Structure formats: structure tokens, C-alpha cells
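One structure, as C-alpha cells, below. Some questions next.
Here the complex is missing one protein chain, while the rest keep their positions.
After this line comes subunit A, so read on.
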Amino acid sequence: MKRIKKEPGKKKESGRGISGIGEKLAKLFELPPDLFGNRPKVTAVGRGEVLIENFKGIMDFDEGMVRINTNNGVIRITGSGITIKEITSEAIIIGGKISNIDYDA
């Protein structure tokens, strides 16, 4: 039982393990948590703009919704008139009238 349970989760756990050490270190030295690891940082300014740093790529994009792949799972942003204002390898800025930011969707 134990073995079976451990096996499928192994791949996911390894990635999470490294960031976990970074998290612990950051906590220990009271450093800002976004300095370590590649966890996504989501900044929403008002309702019209969401900035996501440390993302992996976009998965779906249309007028009402955009799904973004990150190390912590998929972030889905829904709203109306969704556009990608800017996209680089480090950050993505999403514009439009935003109604939801969902994790693991």
C-alpha cells in the first residue's frame, strides 16, 4: 500500500521538494517568499490588469478566459474582453474585465 501510494506522486513531489527547501530557507531568514523557487507571483491591479510572473506557458486563450500553466498548477482567469497585453518569457500581463482568478482549474 505504502509503495503504491508513493510511486505515482514521485515526479510531482521532487519538484515541490526543492521549492519547499527554498520556502523554508526564506522563512528562516525572513526573506520575501518570492525570492526562492519558481512559484508564480500573481499581481492584480484594479480589475483590468493581472500580472503573472514565473509562468510556464499559456494553455488556452479566448475572449472570455485564459488558462496559464505554472509550477503550482494551472491558473485560470475569466472575464470579458480578455486580451494578452504583453507576453515575455518572464511575465504575462492579462487585460480585460476580470471576474475570476482560479487555481487548479
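Keep this in mind: a residue touches a chain if its C-beta (ideal position, glycine included) is under 8 Å from a C-beta of that chain, and two chains touch if they have at least 3 such contacts; residues count from 1.
Criterion: contacts and distances are computed from a predicted model.
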- The hidden chain: which UniProt name fits, "Iron ABC transporter permease", "ATP synthase subunit b", "NADH-quinone oxidoreductase subunit I" or "Similar to stage IV sporulation protein"? "Similar to stage IV sporulation protein"
- Message: Which candidate, A:A26, A:L51 or A:I84, sits in contact with the chain we can't see?
- Response: A:I84
- Residue list for subunit A contacting the dropped chain reads 57-63, 82-89
